[in-house]
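Shown here: the complex without one of its protein chains, the others still in place.
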Amino acid sequence: MRKKLIGFILLSLVLVMAAGCSGSNSGTNASQSNEPQSSAASKEKRTVTFATIAGYYTDGLKEAAQEYTKLNPETEVVIDVIKDNDTYQANFKAKMAAGGKDAPDIVHINLIGETSSADAIDKGWLLKLNDYVNQPNPYSGDKTVFEGIDPEYHQNTYSRDGDVAYLPFDLVGTGFYYNKDIFAKLGISEPETWEELLAACKQLQDAGYIPITMPFGFESTITQAFLDWSAKSLYPELLIQPGDARYDEKIHKLNTSIAYSADNGNFDFGASYDPEKQLLALKNKQYDMQGAAQRKIWTVMKELSAYYQPGYATMQDPDVYQLFIAQKAAIYWNGSWQVGTLLDDMKKLGDKSFGWGTFKFPEFAEADPLFPGKPRGILVPGHLLGIADKKDPEQESRTKDFMMYLYSPEVAQRVFETTLEAGQFVQGPSLVLGVKLPDEVNAYLTGFKVDGSMGYAIANAVPSSDTNQAKQSAQLKYYEGKLSLEEFLAEQDKILNRDMDIYIKAQQYDLDPKTNP
Amino acid sequence: MRNYRVAEVGVVLSLSVLLLLTLVPFAMLLFLSFKDHLDIVIDFWGIPGEIKWENYSTAWSAVSGSIGNSLFICCVTVAGAVLISSMAGYSFARNRFPGKEILFMLIISVMLIPSMLNIVPLYAIISQLNLTDSFWGLILPYISGTQLVGIILCRTFFQGIPEELFEAARMDGAGEAYLYLRIALPLSMPVIATLGIITFISVYSDYLWPLIILKEPHLTFTIQAVNMTTNGRPDLGLSFAAYIIGSLPMILVIMFGMKYFVQGITSGALKS
Partner (left out) sequence: MFSLDGLLTWSEIMIDKPFRPDRIRYWLKAYFFIVPSLLFVLIFLYYPMLTSIYHSFTDWNLAQAEWIGLDNYIRMFNDNTFRIALSNQLLFTVTDIVKSIVFPLLAAELILSLRETKLQYLYRTGFVIPMLIPGIVFVLIWLSVYNPSNGLLNHFLSFAGLNSLARPWLGESDTAIWAVILMGFPYITGLPFLIFLAAIGGFNKEIIESARMDGAKFRNIFLKMHLPLLAPQFKVVLLLTIIGSLQDFVRIIVLTGGGPGVSTTVPSLIMYNSAFKNSNYGYGSAVGIFLFVSILLLTLLVSKIFKSERE
């Protein structure tokens, strides 16, 4: 027994020592690279970290990072690829809460889990890029940073407080993917109205297919598009106008020229809304969450839900995608980021591949005054790059320089090309001026081209992340027939009102747009 | 005698069924590790058209370095946790001193804290100690966390050792250190083996904490394995092959630890 014991201890010691040697070696390397090796002649070496999620332009960004370091040997750019969004958030938040010195320098602000960019700036997590966007970009012939980005989308980058919080890199949209082969076999054409879509679903179901599949969390993009459709005439009343406490001539001038037009899907382009007016619209039932429009929306949704994949309530994206690509489901509602993935997978599938296309959010067969004009969809800046506020001017200037490099037309073009060559996803058209996508990709993106990007003036009036589960629970009960339409709408309204009161209290709003909260 | 045989066969049969069911996930892992990613996506349970051996060579070159990192972290944590918890467990079991139960409660009750809740404040501490991107930023919290189960196990175990064994040594004038090192520790191999296996496995497969603390190229095995990609897209087959490769050191640990575990039992040291 004792001999064995000594043997055990010796062996574990040896193991520890052996592993320790290799471990401590790498440990010392680590500390060396972190220590500034400043000398009078050259600038100190720094590392700039760009945190991204697996698949998001990964190879393109890595190539750009290497090229940049070749040009600027004193700055090493590291692309930190994190597996999933949950981990991305935990990682960023824990590090910022501890002061931020180890946090990534460049983040996707749409992935950090903050409801608004203003909140992230208030917390001291993101830099205001107000001056930066007007600085000349040496990598693109000294045009300013903003001059290199599609001007139509400049307004999107402003937070509710009027600060520039991020640079947009590309557009992202939602649409219906469909299996052209199955549609052709059953003689179904691309649906243009909801009535056609529901009839197509019935036909698909009778033929033994799952008519439509989506991750349930993604369904809200359909209901929000409906909401926008029925509420958009209200939007001009909610704008920040001269005389309001929030009005700032420099940022909100555009608001004064915005007028509603049912036929112009872009009438509200660049609008900035007053959060208190948005809340008032709900409080005073200018938009009634239990009104006729809502009843129609949820009647259609209940009909549609009968065609969802079995188990849709908890099924997550990989399993949903599997249904579409294995040709079990014929229609797939998702974002434009799946285009690159589908293109790549079709190549790999060989003889099991199939023809596919995209179609737009349908209209109603008969025009309904509650839903004026055409439905709009989402086509908004997708990849939003912000800079973490690490309270370190040198680090900041290094990061800003790399961002300028990334936003030069040549580099951005390379990022897109490398990404497509690797079969990773490109979310949509680039917003860096001068970048061109191949025709094949553009053809598939047609289903995402909408008559204008939908507004969120009503949909996002109240941030509601904590009660999402409760809302979903009521919705499922309604779909399953355990709640009537009226009961469901009342329940939804109740939750919304409670959220609203909590939010108003937290923001200390007095619900008077003329006064500062 | 015949009845006894029949019973024995019944036991073997039911154990085999249970074992088979228990091993299904592991077998699935092995099976999937030979499949192409798209094959898995389209037909999870289906038999692959072709066996993809390259998963293993690709996975090996991607994770081999990180296995060393993980082994170092695990071994130091196991050594630390075993030492500290057997010491504390010994004292709590065999000594009488003021405040004993209160101290024990004080130590054990923190185990009840949801560990997720501690992540943010703990990161702040590690950051202040300048231990980010260092293996010690993992090892120290790991030792604190894993020693708690250890203390409970060791205390329960040491309480079961007959007092006569210690009494005899005390008569001969042996001190506490001697009693701990020469009597308690050698007898506790089964407990130490159990504790070692549990600690090793939980540390080896931890994901979130190392991801927050470490940076490339000092990542641990699990992070590398989870993040296996082909052309920047997640590749399940590759990830599963990496898990199989990475479980080899653990299998060795279990086989080795198991031997002591079994010996401890059969030597009868535990007779109560």
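Here the chain labels run A and B in written order, and each chain numbers its own residues starting at 1.
In this section, a contact is a pair of C-beta atoms (placed from the backbone, for glycine too) under 8 Å apart; a residue touches a chain by one contact, two chains touch by 3 or more.
Bear in mind that the values here come from a model prediction, so they are computed numbers and not experimental data.
Colleague: For a quick check of understanding: of B:I143, B:L219 or B:A241, which residue touches the chain that isn't displayed?
Modeller: B:I143
Colleague: Kindly state which of the options B:D133, B:E176 or B:E216 is in contact with the chain not pictured.
Modeller: Among B:D133, B:E176 or B:E216, only B:E176 touches the chain that is not shown.
Colleague: Can you list, in ascending order, the subunit B residues touching the missing chain?
Modeller: Those residues of subunit B that touch the unshown chain are 8, 11-12, 14-15, 18-19, 21-23, 25-26, 28-29, 43-45, 83-85, 87-88, 90-92, 95-118, 120-122, 125, 140-141, 143-145, 147-149, 151-153, 156, 159-160, 175-177, 180, 190-191, 194, 197-198, 201, 205, 207, 222, 225-226, 240, 243, 247, 250-251, 254-255, 258, 261-262, 264-266, 268-272.
Colleague: Name, in rising order, the residues on subunit A that touch the hidden chain in the full complex.
Modeller: Listed in rising order, the touching residues are 86, 89-90, 93, 96-97, 113-114, 119, 122-125, 210, 216, 309-316, 319, 322-323, 326, 328, 465-467, 469-470, 472-477, 480, 506.
Operating definition for what follows: only the chains that are shown with their structure count from here on.
Colleague: Where the CA atoms of subunit A average out and where those of subunit B average out, how many Å apart are those spots?
Modeller: 39
Colleague: Flag every residue of subunit A that touches subunit B in the complex, lowest number first.
Modeller: Residues 1-2, 4-5, 8, 12, 15-16, 19-20, 22-23, 26-27, 30-31, 34, 49, 54-55, 58-59, 78, 80-83, 87, 90-91, 93-95, 97-99, 101-102, 318, 321-322, 325-326, 341, 344-345, 348-349, 352, 419, 422-424 of subunit A touch subunit B in their complex.
Colleague: Once bound in the complex, which stretches of subunit B touch subunit A?
Modeller: Result: residues 38, 41-44, 68-69, 71-73, 75-76, 78-79, 119-120, 123-124, 127, 132-135, 186, 189, 207-208, 211-212, 215-218, 226-227, 229, 231-234, 260, 263, 267 of subunit B touch subunit A.
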